[in-house]
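Each remark here refers to the structure printed beneath this line.
As you look at this complex, bear in mind that one protein chain is not there, while each of the others sits in place.
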Amino acid sequence: MTITNETATNEADKSSKRGQVAMVFDLNKCMGCQTCSIACKVLWTQEQGEEHQWWMTCNTQPGKGTPKDWEQMGGGIIDGQPAKGHQPTRAEFGGGWDFNYEEVFYGGKGRSTHLHPIDKGDKTTEWGMNWDEDQGAGEYPNSYYFYLPRLCNHCTNPVCVTACPSGAMYKRHEDGVVLRDESKCQGARFCMEACPYKKIYFNYVRDVAQHCIMCFPRLEENVAPACARQCPGRLVFVGDPEDKSGPIYKLVNEWKVALPLHPEFGTEPNIFYIPPMSPYSLKEDMSIDYETPRIPPEYLEYLFGPQVHSALGKIQSELKGVREGNSSEILDTLIVYNWLDLFGKYTVDPGTLDRSPEKVAVTLGATRKN
Amino acid sequence: MELKTVGESPLNPSSSVWSEVSKEVIKLKPVPVDAQPNQYIRNAYKDTPYGNVGEVSLSVAEHDNQVFVRLEWDDSNEPNIEFQDAAGVFFPESGSSESPETIGTKSNPVRLWMWKNRTELQSGLSNSTDLISSGPGVFHPVEGSQSVNAEASLSNGKWSVVISGGKNIVEGSRKLGIVVWDGSNNERAGIGAVSSNWIEI
Partner (left out) sequence: MVIEYDQESKVTGTGAANYESRWSWDKVGWGTHCVDCYPGNCPFRVYVKDGKIIREEPAATFATVEEGVPDFNPMGCNKGACWSQQLYDGDRLLHPLKRKGPRGGGEWEQISWDEALTLVADGMLDAIEKGGPESVVREGTPEVAAVIPTDRFFNMFGGRMLDLHPSFNDFSIGLHETFGKWNPVSSADDWFHSELILIWHMNPAFTRIPFYHFMLEARYKGAEVISISPDLNASHMHSDYHVPVKTGADAAFALAMVQVIIEEGIEDKTFVREQTDLPCLVRLDTQRFLRQIDLEGNVYSAKEDQLYHWYNGEPIKADKGNLLLNGKEVELYGEFEVTLHDGTKVMVAPVMELLKRHVNEKYTPEMQEEITSINPEVVRMIARKAAAKKTDIMLGWNSCKYYHGDLIERAMCLLLGVTGNWGKAGTGIRSWMIGMADGMFSMMVKTVPGVEGAEQLFGAQEMAIEALRANDPTLTTDELAVREVARLLAQLGPMGADAPRLTGSPPAFWWYWQGGYKERWEKFEWGDTSLPRKFEEYFDEALEKGWWKGLDGPRPENPPHMLIECGGNMLRRTRGGFTQLGSNLWDKLDTIVSIDFRLNFTGLNSDIVLPAAQHYEKVNFHIPTSHVMNLTLSDKNAEPAGEAKAEWEIYQLILKKLAERAKERGVIEYQNRHGATFRPETMWDDYTINGYIAEEDKWADEIIRDSVYSGTLPEKTDLSSLRKDGYKRFIGWGSSPFALAQASPIFPDKTHTPFRDHVERGAPFPTYSRRAQFYIDHPWWIEANEHLPVHKPNPLAGGDHPLRMTSGHNRWSIHSMNQANKVILQTHRGEPLVEISVNDADERGVSDDELITIFNDITSFTARAKVSPGVMPGQIISYNGWDGHQYENWEGANEIEAGMVKWIAFAGGYGHINYSLAEWQPIPTDRGVPCNFKKTGK
């Protein structure tokens, strides 16, 4: 069947093939620092109604993540059909707290009060974007966890777009970025229900939904998205997944070591992950157990599908190879000797751009027809 | 129903003017699931009960070239922080013979005046919008329009809402449909209760 946006209001000229921008996150380098999340937060979601919005997040796995228990919320495209999903609530996202700075610093209350998130009775202080940080699972000393950075997958089958009744959502033809025309958004939030990754937020002040815009203003200037460019782990590849000479094509299609998250959700994400290795586990007598992986393979399969075993196996055998003195193109790619090699064509240094508000306004007027 | 001209603006739902105007009880039904605008909503809501508000009491009045529609219905549900109660009246283009239950269609859009209960956070937003609707939830704002207004009050488990707009919109077909969304049941867009027949005025 063909799933379309039945209510789209503005069709593109589709004579050219649709472009796509994709990302690969190497989970074996992610340290869960949240720089990506914060880089995004500071750039995009600082206005009213955006306090709790973290278009980019990094969570400890296994865990409930953000919104709380998102993996159990349904949505996606199952058996070719958009599937019912739950709209994550404000409380399930949590966060967006205000703090009682005034009261503590200047309220004259001394030790009878202390700095804390203000409880507004809406349960938003009971969860947050990274609430279960570093908890993980397993039994000591064989407990385990790892980090999973997540953003909108800018899916090839964006079921959020399908679900939008007001024709506000669309996938950009030139780079596949999934966007929402906020002037058309009626706040109906079917996108939030349908998105199986639960990466759409609601602005309770402006009555519109919002989500990762893949830093499209930056992409247009050939600057890599903020999360990727600011990641101190140097682990986020950005680029055209069809460029056969680029690292994304190689990692995803040629070497098949980068996989989408929850492929069974059916939306064909464009964000891929190198699955995580973990330290050897320990036996009862604290000797090394080389046989039992610390992270249960079933759990990895749950996250990344059955391909995960061969992908992980490949990374591990390459690692074994380099330890025996061989060289590895895959691992050399993941080392990223030159940082700019992460970003395909998006290598412009934003500090060199002229983006004065006046100039940006003029450019907008000239090239966009709002 | 008679569109009675009144002596002062009856935008306030408790305005004494409304006592002079007759009321009619209108039955509402859930918007048909098959009419929902996309496969997602059709799939997701086929087994989900919605359209909680079964009837509204309707009055209409006219003042100074404005039409005022007053709706009143029972709502004793706990408010929901996610979705707000809302209501709308809509007007077909003249000559359209389609049923109101889809709130317009692609080929026969309707003009929808919508009231949304606003939360404290949304104090900066208008509680009313002027929309073109070409199907359940397929709403597009009429650019630049400021002609729709609304006032509402909730007391004793009863919403009283007055929505007003320009008389010119009504004049063509002289009939209207009603849609009501129960926020506590996550109703919005095409997920709501609608009058199954046009009400002539």
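In order of appearance the chains are A and B, and numbering begins at 1 in each one.
Methods note: a residue touches a chain if its C-beta (ideal position, glycine included) is under 8 Å from a C-beta of that chain, and two chains touch if they have at least 3 such contacts.
Quick caveat, the model's predicted, so the values are computed rather than measured.
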Kindly name the visible chains that come into contact with the excluded chain. A
The listed residue (A:V161, A:V205 or A:I271) that touches the chain absent from the view is A:V161
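One rule holds for everything that comes next: only the chains that are shown with their structure count from here on.
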Interface with chain B, chain A side, in the complex: residues 3, 5-7, 9, 49, 81-85, 87, 89-90, 122, 159, 162-167, 183-184, 186-190, 193-194, 202, 204-207
Sites on chain B touched by chain A in the complex: 36-41, 43-45, 48, 81-82, 116, 119, 121-122, 124-125, 134-141, 186, 188-190
